[in-house]
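Input: one structure, supplied below.
For this depiction, one protein chain was excluded, whereas all remaining protein chains were kept in their positions.
Moving on to subunit A:
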Amino acid sequence: MAPFQAGNTPQLDIFIRGLKSHPLEASTETLVSLLKRRQISGSRPCAIAAVHILRQVVAKAPYRDVDGLIAKIQQTGQRLVHAQPHELAVGNIVRRVLGLIREEMQEDRTEFGGDSVSDLQTLCPEKEKETKEHVVGLPVLSRAPTLGGWSHQSAPFSIMNLLSPDQGSGAGSPMGRSGTSTPMLHGQNLSINNLKSEVLDGIDEITDELEQVDDQIAGYADIQIHPTDYILVHELDSTTERFLLRASRERRFTVFIAQGKSTTSKAGDATPSLFQKKLNSAGVKTINISNTGLAAYMTKVDKVILSVRGVTADGGAVAESGATAIAQAARAFGKPVVVLMGMYKLSPESTPDPRSLVEWGEPESFVNFSKGNMVNTVEVEVPLTEFVAPGLVDTYISNIGVHTQDHLPSLIVDHYNEQDSDFVLTIPA
């Protein structure tokens, strides 16, 4: 687990370390603040933080049944997404966890139906604890007409029940049934602790996935990068770096690094970054080019690799600003554009208004605040990200394979539960 932790920001480390000792609510609020203040930023740090806090919700939050758990996760998830609406990864992680819970629930139900005796036996020691929940659960069995007669304790539960069947039956999908199917409720109650540990295991798997994703994507480097290729990259992130370094083990190629930001750190540009040194020592030539002179190099380029913050369901990419110009130039010259994305970056959402995904930064990276004439009179707008339209990307490389735009919907179905696609809008009980 060491490799990705090394790249964590101090704030993320402090946050993760503090999780144990702080109450859940305080941790959640801390994370919300950190996200709002952009002290944790970047899609993977955000995703890691989200996984950790959701794990805490599963482990610590009080809930009586699966629906309660789902509601808790939705609640926390909404707060996280509102805190940083520009990082699609946060919402994706929340959906993954929700999907995980639903999946476990479904498995439980089938298990329960098949092997109820053994299930009951294993639960025997916990029977006393569960009795109370049985009592609550019992009226549910005789459910239908007596809404008013329900105890106040089950009130939130009832609202979920009212909503879920509508969604399920409306969609007519097989997943709809997994929401809350009444006959199995006593089973859920019995197996809630079982489910909890299952879900925690599942969440740990997501954490593992987040750790390994760069390595897995890098596994495709050899296929994508050929000897003597000219590769154009833009705004390196850890995934792209790993990808190129892996390729450099066996291939000799040249990398153009497009400098998107004409930042104030001019001096920094002159000295090659640590990464460039690593590439150079691996025998890969690197050439820095400025964004303005980019089109001139495009004829030479064999492949454009974009690192992205997120990919929408229709294939559009949220990338660092400047990416659209590169993608369009590549399209004009007929060069393939490859997007590297961990699965956590693929969102089931298709954004109707791509502009809302643009994150605006502070002008300080272009103009120093001490330049009074500029500050007084000039409005400096700094988009940090921009939306690369779906048609401009040719290939998507994720940790599970190489895909085209047409594959994305099936990937989404594999990873997310349809019910959760718009959890941000649903009002949990």
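The working rule: a residue touches a chain if its C-beta (ideal position, glycine included) is under 8 Å from a C-beta of that chain, and two chains touch if they have at least 3 such contacts; residues count from 1.
Basically, contacts and distances are computed from a predicted model.
> Out of "Large ribosomal subunit protein mL50", "5-demethoxyubiquinone hydroxylase, mitochondrial", "Mannose-1-phosphate guanyltransferase" or "Rhabdoid tumor deletion region protein 1", which one is the UniProt protein name for the chain not included here?
"Mannose-1-phosphate guanyltransferase"
> Determine which one of A:201, A:362 or A:422 touches the chain that has been left out.
Touches the omitted chain: A:362.
> State which residues belonging to subunit A touch the missing partner chain.
1-2, 5-6, 8, 10, 13-14, 16-23, 25-26, 28-30, 33, 36-39, 52, 82-83, 204, 207, 355-356, 360-364, 368-373, 375-376, 379-382
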